[in-house]
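Missing here: one protein chain of the complex. Every other protein chain is in place.
Right after this comes chain A.
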Amino acid sequence: MLIHDLFLPLPLVVLPTGTMLLLLSITWHRSATRSFSLALLTLLLTLAFTHHRLTTFLHGGTTFFTEDLWADYTAALILLSSLCILGLSWRNIARDTDQPPDEYPLLLLLGTLGAVTMVFSTNYMSFFLGLEILSLSLTGLVAFRHHHIPAASEAAMKYLILSGFSSAILLFGIGLAYTATGSLHFAPPDPANNAIPGLPLAATIMILTGIFFKLSAVPFHMWMPDVMEGASVPVAAFIAIVPKIAVFSALIRYFGTGDLPPFLHGTLSAIIILTILGGNLLALRQTNLTRLLACSSIAHVGYLLMAFYSPGLIQSGAVAIYLIAYTTATLGAFAVISALATQEGTDGTNIADWKGQFTKHPLLASAMSLMLLSLAGIPPGIGFFAKFEIAATGVEHQRNLLLAVLVTGSIIGLYYYLNIIRVMLSPASFSSQTDNRRNNPELTALVFVLAIIVVVGGIFPAWLIRPVLPASASVNTAPPPDTTQETDSRTLPP
């Protein structure tokens, strides 16, 4: 093994080390607080080392990992989201007295490790390893719910089976790609110079299918609402955000930012249309807030894929800002749900229970409305600008059909987001008992910070538009600016 095979971005050193330490500390003495602090510390350290690497990167060699602005950017987003989710789950961890839930922070760290591995990988092997680490720890996380064991186990089983199925397809695709090219480099096999012309094509399609499964693009989306509903609220937030960012990052890494292979155009358009319309139409009928956010996240994947499908001048900024917009608004919505969860019984995900929240908790309800409006793409939220950019990529390529779908989907989306606001504004029914909400200032603070990011990002989006995408081979223009460290810290306010 050559030395450049060992090229390692520092996050991939810090994160596993932290995980090992956490494992050791659990074997030594079980304590929820200590595990939580260790996980927190590890995530913070990893975030601090996001832009650093262990050895110098050699271009041209076969390596497992790479490190560029795109990887740093998505890794930082993943780490920040994991941090927020750890904060969301803190109360649940601390309250669970019958059984110290040390495994929860451990699984969360492992899931994050898997996602970060995917982001940095340039090799089928490392990519698949990351994906599997993420999927397996997610199964554990979903089932991690002492008080709702049947529902949680059902969701976890569903996820395990479907995730295994899609991994199998993906692995088969990878095998075919290896047969076609003889290399494990993470790039689509070229159908032009190959003995068996069908082979690279089949490989690409299968790999793409596996990726779409993980991204929950329609028609591979069925697991998403069920699994999110079965999981606890913080885990649902994790499923909605972290795997999506990681898989999307890998998707861009795989195909690059140049023009896509022509045989994919038709398939991709069909998938985008189905995903946007399917996600939005499904969301229309939901009465459970988690399920609704799951469906809306399907639709948002459709919008993101639209940016992926339209390489060009605007694409980089659009992807960068859309990822931030989606992450902050979704996290914010889940943070409000957690903050409003009542002491006993339901976790407050039934939409009908949200009646009268504006009178009971005006600030949190306003924050929730802001998040939902941002998801719907209405100013002054950051989602407005994000949708503007997505539409710009479509207009740049004159994808008229997709734009029509975007408009239709947005109008449908507007309806169900507004419907939640309408419910929150309507007077509370008399049956709802007095407010027995837990007082959790840290969640309120988190909601507040996210709301500020959403508004400030919406009004001054200029500093979020950065060339974060890897430069494509065909349009190999100027390398990313050297001020990346500064860019990164400004792009992601902690």
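Throughout what follows, a contact is a pair of C-beta atoms (placed from the backbone, for glycine too) under 8 Å apart; a residue touches a chain by one contact, two chains touch by 3 or more; residues count from 1.
The rule is simple: contacts and distances are computed from a predicted model.
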Name under which UniProt lists the unshown chain, selected from "NADH-quinone oxidoreductase subunit M", "ABC transporter ATP-binding protein", "Class I ribonucleotide reductase maintenance protein YfaE" or "4Fe-4S dicluster domain-containing protein": "NADH-quinone oxidoreductase subunit M"
Per the touch definition above, residue among A:G356, A:P379 or A:P470 touching the missing chain: A:P379
Touch with the omitted chain, as defined above, among A:I196, A:A352, A:I411 or A:I452: A:I411
Contacts of chain A with the absent chain, listed as residue ranges: 313-314, 317, 373, 378-380, 384, 388, 391-392, 395-396, 403, 406-407, 410-411, 414-415, 418-419, 421-422, 425-426, 460-462, 465
